[in-house]
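If you scroll down you'll find the structure; I have some questions about it.
A protein chain is absent from this complex, but the other protein chains hold their places.
So that you can tell them apart, the chains are marked A and B in the order they are listed, and the count of residues begins at 1 in each.
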Amino acid sequence: MATTKLTPEVDPLLQAAANAAPAAGTETVQMPVGVPGYTLRQEPRQVPVTEPPVLPVNKDLQYIGKSPTRWDSHAKVSGTARYTYDMQLPGMLYAKFVCASVPHARIVSVDTSEAEKLPGVKGVYVVQHLLGGAVLRNPSLDPSKYPIVRYAGQPVAAVAATHPHIAEQAAQLVKVQYDAKPFVVDMTQARQPNSPQVFPGPADQAGSAGGGGGPHDVPQTGNVHGPSIHKKGDPEQGFKDADVIVEGKYTTQVQVHNALETHGVVADWKPDLLTVWASTQGTASVRDELAAYFKMPKSQIRVITEFMGGGFGAKFGAGNPGVVAAQLSKQTGAPVWLMLDRKQEQLSAGNRPSSDQTLRIGAKKDGTITAMQLISYGTAGCGTGAGCAGPVTHLYDSPNLHTEENDVFINAGPAAAFRAPGHPQGAFALEQSIDELANKLNMDPIDLRDKIDSNPVRRVERQIIRESALWKSRNPKPGAGAGSGYLKRGVGLSQSVWYRFIRMDSSAEVRVHRDGSIEVLSAVQDIGTGIKTVMAQVLAEQFGVPPQQIAVKIGDTNYPIGPNSGGSVTTASLTPAVRDAAWQASQKFLASIAPALNTTADDLVLTGGEVRSKSGKLQPVSFRRAAKKMDTDVVSAQAKRIPDYDPAKYDTYGGVDVAEVEVDTEMGLIHVKRIFAVHDCGRPMNPMQVKNQINGGLIQGISYALYENRLLDPKFGYMVNPNLDMYKIAGPRDIPQLDVHVIESYIGQSSTDASGIGEAAGVMSAAAAIANAFHNATGVRIRSTPMTPAVVLEALKQAPQRSETA
Amino acid sequence: MKQFTLADCTTESAALSQLNGGAVVKAGGVDLLDLMKSGLIAPSRLVNIRNISGMNGIQSTPDGLKIGALTTLAEISENPEIKSQYAILSDACGHAATPHIRNMATLGGNLLQQNRCWYFRSDDFACLKKGKDVCFAFDGLNQYHAIFDNGTCPSVAPSSAAVALLGLNANVELSSAKRGKRTVALKDFYVKPEVNPMTRTVIQPDELLTAVTVPKPASGTRSAYQKYGDKKSFDWAIADAGVVLEMNGNICRKAAIVMGAASPVVRRSPEAEAVLQGKPITEETARAAGKAAMQGAQPLSMNGYKVQLFPVAIYRTILLAAGQMGRDPSAAG
Partner (left out) sequence: MSDRTTLPQDLPEQTPAPENHPTQPVSGGGISRRGFLKGAGVTAAGSALLEGVQVFSHEAVAATRNGVKEYGPGAVPVTLTVNGKEHTLQIEPRTTLAEALRVHMGLTGTKIICDRGSCSGCTVLLDKTPINSCMTLAMDAIGHKVTTIEALSSNGGLHPVQAAFVKHDAMQCGFCTPGMVMTCSALLDQNPKPTEEDVRKATAGNLCRCGTYPRIFAATLEAAGTTPRNA
């Protein structure tokens, strides 16, 4: 956990939980731990007596671990799902940002008079305080009336009008006068001592509720923010002790999240209540930022996210759209809709930083790693968060480790957490280096990893892969991949690692009504991962009724606090609270009906849609009929997340992926034919949804590996492809056959023992697996992404690296 | 988009009467709306020709084909006669843009669309094609730009249909209220940027493109078109090739080899054609033709790889046309 920058707010909680003394009132229970069929066993855990009974493994459950259809799927397929983008309120105004047209400048003046005169324009607001990006440690170094423009596309002002057309036209009438400053958008150039400086002094970026951001306690020289240095053991000695050293330079590009629903909100400022519909991964994070910004009590802010069109890490907090829409609503007295357009989304709504990595690994002849060293530079635009040492720090056992991570400021939009921050970059370098090491040692890549990776779950995953037909079809000799003529086939493997993060701010309330209806409430938002379905499953298991009969009410800060969905925390954090609330509500329910049934609550059990008597003294009664016997109209219970049962037993999650590629060596095209993927995420709550996310992670990884690239013109600082045709994202014809296997891995940590799969879904490892398959096919190592025809053909000009073969 | 007046015409003559005062013709509207939404143009008046009857449809004539300018790319690509007799045209129209756009985009609009260049397509850059005196691609990001004829404006020709039609020696029919109809060979239709970077074609402001005629291919003609992109789903061509072979047994009597994304104007390669003429089609001759097509290529700083791609696109498409190779799995969509 040492170097990952994912969630500064989470780590202390985890630590606190680890340090907590065993609570009074605990009991020892036996819990399933391990992988069924491989390592499953029972382990003791000290558990509060208030916890519900231990859940057995999935095969012994009725609804959890099964795959009922997505709870809100009917709304999504029929167009009735209402996203923030779709909100239409009476009298609502449409707002549009005015964005900076230069990459670096002091704003001299903003003239909104022409815009204000346009009929239909109801409000104009000039941005006073910009959110996102790094902030100077000493703000007085850059005095300015308006926020300094640090990238082209930075929000400067916004207009609100009665129709989107009018807002668009009004935005063009706002005149901004710039005092242009020198700028730099090329990272290599930005590292030079004589480069224009993005900040006149040291600057830091805070992480969001979803992670990202960078270290604050590091030096800054020019545009280079860092290094952030971590050392373990004696790396120098480790390299001296090595029999073999592999070293490589790897570069990766900037990737833009490009959620299909852009960032934005609808804000309705009323005297007593600010209501905000937000496209967010954290209703709580939006409320918190608005409360801080406007110095309002949280109780006067309500945030709603009923449906949400994708975030991938970039949608936390109110952000500039949130505060500006709220300002405009306050000013005009009308609800204000403010969603970014696609170009603004590309420029100002976050991205995955680039990387320029030098990685060295020393090993003994038997594969034992003696030392690893990573020196990385990356740009997060005018923000930080380009560190990528996560994989090298956490994936393999090395007694000696040295990492130096540097952020390089350029005049581009700030990065944001992006699905497994730092890991796709880091894994691209690390997993190719391990592959190279295996070749040098004449070892099978799986055997080598068995030697250097002690994680028991990944060991099982590798075993499954070892036995797969795809892996067996691999010719171990690099460049000798089957295939005649210009098509070369290859198979390559990569691993990935992610962490168990828990958000303690995770609560739920469960209510049972006398008419037999059951509902669960939490402020948590479903960002497409299916938490609504999983919540319904948890209640279904508890009450013995089908999940479709559970009313799931989420995405509203009027409900008990929900976790911000970043870092794969949602399922791990919330489902235990949901189960605890369901358990408590069910006990209250049974107590409420028992007298009318002439029995006691402990004689009753909920199963098969019925209330049954353990003693057999009652005939089974349907749940609905039994509910009529309640002594009050509604019973409810609210529960919060309690700490993991045994945080000291910390496990990572991950997966192992094998890619099969066919390289068209004449056209420089890599055709990914198939990916065989084996992943873990604790107890899979809904395997169909989990696999769907892994499909998606792999596809995003393929897209990152082969196509996506934010391109900035080096001389003028503008993005040349801020659209969805020249910013290239994998489409239906670019998708290989995906064979995804989710293994059950029990860790005995909570009442559901579940975790999330968002990060550990293949997005980290796909690029490295493809690159290793490419090497297997061609004998040539490709060390930069995206692996476009231009890059592939250039790489193929090298002679195959025979040194990698034994 | 700025406001405009829409003049909806149902006859060709009505439309022609409207072509004055800077009015802009709209058919399918795909490229036009793209330019307008991006703030690159702001016409105050659009002449809608989409609803003119008689300007769409595919007619088979004794001399070949007459395709109305309003015929959609989807209709052309799915036409059985075009599929069997003019495979290059069916291939080209069937692989343009996306299926949805092929349902909307007309042949006329496809031929008249603006070139692809991200500097031109961005409102952040005021370039040569917008009446300024600077091309940003030379010293900028030019990986997708032209490798031929790129001394003035290296944006690439966007129309795959034009690749096919140039290979088929097609003509376009233009109509004007004042001057009546005229026919222009497709090879003379496009204007090179050296002549005028802002004018893409010889069409005059008062003219409508009403139809395209395609001469009947000689017997023994086989043809094909293939397009390659970074990805296989919707993408712009990084290389493409149109091939028309007049065969006499296994001997190629005459060949047309055409490239689209190589230059600002669709380009035939007489050098490649000469290699094939009078020779049997084999992988060897096909590869030689592909290589010959690169004579005179002058790549920019970042697009040298395209000089490698085009010969491959060409030889594989020659072999596809000759029936010696299947459709290339590496080719897009």
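Everything that follows uses one rule, which is that a residue touches a chain if its C-beta (ideal position, glycine included) is under 8 Å from a C-beta of that chain, and two chains touch if they have at least 3 such contacts.
As the structure is a computational prediction, the values presented were derived from the model and not from experiment.
J.: For the chain omitted from this view, which of the shown chains does it touch?
T.: A, B
J.: With the missing chain put back, one of B:Gly21, B:Pro80 or B:Gly180 would touch it. Which one?
T.: Once the missing chain is taken into account, the touching residue is B:Gly21.
J.: Check each of A:Leu141, A:Ala180, A:Leu273 or A:Ala596 against the chain that is not shown and name the one that touches it.
T.: Touching the chain that is not displayed is residue A:Ala180.
J.: One chain isn't shown here. Among A:Pro48, A:Pro164 or A:Pro620, which residue touches it?
T.: Only one listed residue reaches the unshown chain, and that is A:Pro164.
J.: Residue-wise, where is chain A in contact with the chain that is not depicted?
T.: Residues of chain A in contact with the hidden chain: 67, 69-70, 72-83, 85-86, 88, 101-103, 118-119, 163-166, 169, 178, 180-186, 189, 194-196, 258-261, 307-310, 312, 341-342, 527-530, 688-689, 692-693, 695-700, 703, 714-717, 723-725, 729-733, 735, 737-738.
J.: By the contact definition given up top, give the residues of chain B that touch the hidden chain.
T.: 1-11, 14, 17-19, 21-27, 29-35, 37, 39-44, 46, 48, 50-51, 74, 97-101, 103-104, 108-109, 112-114, 123-136, 138-139, 148-152, 154, 192, 194, 198-201, 203, 205, 207, 209, 232-234, 295-296, 298, 300-301, 333
Simple rule for what comes next: only the chains that are shown with their structure count from here on.
J.: Averaged over CA atoms, how far is the centre of chain A from the centre of chain B? Could you give it in whole Å?
T.: 43
J.: Where on chain B is chain A touching in the complex?
T.: Residues 1-3, 39, 118-119, 122, 124-125, 136, 139-141, 143, 228, 230-236, 238-239, 302-303, 305, 308-309, 312-313, 329-330, 332-333.
J.: For a test of understanding, state which residues of chain A touch chain B in their complex under the given definition.
T.: For chain A paired with chain B, touching residues are 101, 152, 165, 168-169, 172, 664, 666-669, 671, 706-707, 711, 713-716, 718, 720-722, 725-726, 728, 730-734, 788-790, 793-794.
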